[in-house]
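Below: one structure, written as structure tokens.
Removed from the display is one protein chain of the complex; every other protein chain stays in position.
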Amino acid sequence: MALTAYAAAQTRNLFAVVILSGIFSLLAAVLYVVLNAVDVAFTEAAVGAGISTLLMLATLSLTTDKERAKHQIKIIPLSIVSVTGLLLIFGTLDMPFYGDPNAPTNLHVAPLYISDSMKQTGIPNIVTSVLASYRGYDTFGEVVVIFTAGIGVLALLGHGRNRTRPGKNRNVNLEDENRIS
Amino acid sequence: MTRHSILRITAKFMIPYILLFALYVQFHGDFGPGGGFQAGVIFASGFILYGLIFGIENARRVLPARVTRVLLAVGVLLFGGTGVISFFFGHNFLDYSVLLKNSVSGQHLGIFLVELGVGITVSATMITIFYVFASQDK
Partner (left out) sequence: MAFPGLLNYWIVIILMMIGFYIVIAQGNLIKKIVGLNIFQVSVFIFYISIGKVTGGSAPIINDNIEIYSNPLPHVLILTAIVVGVATTALGLAMIVRIKDAYHTIESDEIDDIESAEKEV
């Protein structure tokens, strides 16, 4: 997975980058199954590998799939990233071990959900009952966010938009001739 | 796209099953993995496959963009409305126990309605976004 991510960082052809990100999502989905999160894996496989790759390809066909040739390792971002990474790794030293049943996350409300879900909602899939019932407010918020994003895309790309910004004449530089599709 | 007969025939074969699977995921989400979010995405991807293979005009004929925009709002309203109903019984927002006499089946009904709202919103959003992106002329 890290290899795919690294390749996505290095590749210059944007088409390949998008396909790599799709592969990355699929690997993530496999990882979720290993971690017992079947619902999440399901979603990731459908969303990450399907819809989001498709949308990126659509964007590529509307813009360009060539990244300008220019690649040197940049020192400042690299050092920022390394320092942040090291600090984060230092931070993990206090974290509970992987799979620890006594980790604080697993002690707070989760046992309540697991033991009461069947009695209170009659639904065996705890993820569904927590999603729709115990955490209904959260889910409502998420649905509204999705709704708003849909409206936003409509507003940005919907009908009757101008092809260029009004009042500005700009020389069209024609490097976008090499489009895919 | 008229030349790619393999794609067309395979897609024709697959699309009903994808849509059926989406409905299964939607309504079986209470018992197995699945639920509104996944079902919405799968339904939308089945539809987007149709749009890709048979052309965006045909897809629009099956499900006009107007309808998806209405469905976008209907999903959110179904979710919110389910929550508001419980106000009338003197309970908190999104407290489904009061929807039916028996609190457990009330919860069940509430979760069903909410998941349906989620599924409608998600699939309508995805299809709308697809329409918008696909109908951009270069």
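The chains carry the letters A and B, assigned in the order they are written, with residues numbered from 1 in each.
Following the convention adopted for this analysis, a contact is a pair of C-beta atoms (placed from the backbone, for glycine too) under 8 Å apart; a residue touches a chain by one contact, two chains touch by 3 or more.
Please read all numbers here as calculations on a predicted model, not as lab measurements.
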item	value
Where the unshown chain meets chain B, residue by residue	31-33, 35, 37, 40-41, 122, 125-126, 129, 132-133, 136
Interface with the undisplayed chain - residues on chain A	1-2, 5-6, 8-9, 14, 17-18, 21, 24-25, 28, 31-32, 35-40, 43-44, 47-48, 51-52, 55-56, 58-60, 62-64, 67-68, 70, 74, 77-78, 80-82, 84-85, 88-89, 92-93, 95, 97-101, 103, 105-106, 109-110, 113-114, 117-118, 124-127, 130-131, 135, 138-139, 142, 145-146, 149-150, 152-153, 156-157, 161-165, 168, 170, 172-173, 175-176
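In this text, only the chains that are shown with their structure count from here on.
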item	value
Footprint of chain B on chain A - complex, ascending	38-39, 42-43, 46-47, 50-51, 54-55, 58-59, 61-62, 119-125, 127-129, 131-133, 136-137, 139-140, 143-144, 146-147, 149-151, 153-154, 157-158, 179
Touch list for chain B against partner chain A, complex	25, 29-38, 41-42, 44-45, 48, 69, 72-73, 75-76, 79-80, 83, 93-94, 96, 103-105, 107-108, 110-111, 114-115, 117-118, 121-122, 124-126, 128-130, 132-134, 136, 138
